[in-house]
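Inspection log for the structure reproduced underneath, given as C-alpha cells.
Note that one protein chain is taken out, while the other chains of the complex remain in position.
A and B label the chains in the order they appear, each numbered from 1.
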Amino acid sequence: MKRLQEHFEVHDPNLNLIIQTSIRILVPFVQLFGLYVIVHGHYSPGGGFQGGVILGASFILMGVGYDLKKSMELFPEAWNIAMANLGTTIFVGTGLVCAAAGGLFLDYGALSNWIGIEPAAWRSLGIFAVEAGVGFTVTSVMLSLFWDLSSRGELDGGL
Amino acid sequence: MDGLMQELVARYNYWIYVILMMIGFYAMIGKRNLVKKLLGMNIFQTAIILFFVSIGVKNQGSIPILSKKQALEGVADVAQVINPLPHVLMLTAIVVGVSVTGVALAVLQRIYKEYGTLEEDEILEKISKR
Partner (left out) sequence: MNKRSPLKILALCSTLITGALLLYGTKDFPAWGDPNSPASAHLSPHIIENAAKTTNAPNLVTAVLGDYRGYDTMFETVVIFCAGIAVTAILRRPRS
C-alpha cells in the first residue's frame, strides 16, 4: 500500500496504475496476434491490412495508456517513416523483380524462370511478400496518424 | 401498385442500405458543422460497403476460404462458396476510407487552429472579414 502511494506521489496521478499494468501485459499478445494475422492470411481471414492495423493498435495502446513519449520510445519517429517507405518499396520491388524475371509487373509466376519451383508456389510466396509490405506500411501510417491527430502535430503529451 | 409494394418489401435488405445512405447524404449536404459532414461521409461509406458485401451472398454458401480438399483437388462447388470479389473491393474501400478520414481530420484540426471554429458559416464570415 505504501509503495502504491509513493508511486502516485512520484508519477502523474492521471495515469492509472491498473490501466498501465494491464496494457503492459496485453501489448505483447496483441502484437503476436497481429503477426499471426499477417502471416496466416493465406489460410484464414486476415492479411496485410488487418494485421497491420492490429500491430499499429498495439503501439497506439501504449500511447493511450502512458503518453506519446512512451510510444515514441518503443517505436521511434525515424523508424516509423523508414518503415512506411520500406513497406511500399517491398511491394513495388516485388513487382519489379517479377518484371525482371521475364514476366509482367507483379506476375509472380514468372520467377520460376530463375528458381525452378512451380509457379503456384512462387505466387504464394509473392502474395506473402506483398502482404508483408502492406503490413509494414499500414502499421507505421496508423501509428503516425494517431501521433499527429492526438497531439495536434506537436508530438508531446498526447491524450 | 400493390404488386410493386410487395416486390419492394421482399427486398427489405436494400431498404437498410438506402436509409443509411440517406442519413449520410443529408448529413453531408444539410449540416453546417464540418465534423458532422465527415461523420455523414463515413455513414454513406458504410452503406455502400454493406450493399456491396451483401451482393456476394449466396444461399447455403460458405465463406470464400476453401477447405484443404477443395483447394488441393480443385473441386470447389461454385454454389457452395460465396462470391469473393465484392469482399476484395470493399477491403480496398475500407482502407481508402480510413486514409480519407485521417486526412480530413488533419485538415479539420488545421481549420480549427486557424479560425477557432468548425461551423461553416462562421468560417465564411471570418474569411470575408479579412
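Here is the rule we go by: a contact is a pair of C-beta atoms (placed from the backbone, for glycine too) under 8 Å apart; a residue touches a chain by one contact, two chains touch by 3 or more.
Bear in mind that the values here come from a model prediction, so they are computed numbers and not experimental data.
**Q** Which displayed chains does the hidden chain touch?
**A** Contacts of the omitted chain with visible chains: A, B.
**Q** So which bits of chain A touch the chain we can't see?
**A** 41-47, 84-85, 87-88, 91-92, 95, 105-106, 108-109, 119-121, 123-124, 126-127, 130-131, 133-134, 137-138, 140-141, 144-145, 148-149, 152-156
**Q** What chain B residues would touch the chain not displayed?
**A** Listed in rising order, the touching residues are 4, 7-8, 10-11, 13-15, 18-19, 21-22, 25-26, 29-30, 32, 54-59, 61, 64-68, 70-71, 74, 76, 78-79, 81-88, 91-92, 95-96, 98-100, 102-103, 106-107, 109-110, 121.
Here, only the chains that are shown with their structure count from here on.
**Q** So the centre of each chain is just the mean of its C-alpha atoms; given that, what is the distance between chain A and chain B in Å?
**A** Distance between chain centres, rounded to whole Å: 25 Å.
**Q** Help me check something: in the complex, which residues belonging to chain A touch chain B?
**A** Residues 43-45, 47, 49, 138, 141, 145, 148-149, 152-153 of chain A touch chain B in their complex.
**Q** Hey, which residues of chain B end up touching chain A in the complex?
**A** Touching chain A: residues 63, 65, 91, 94-95, 99, 102, 105-106, 109, 113 of chain B.
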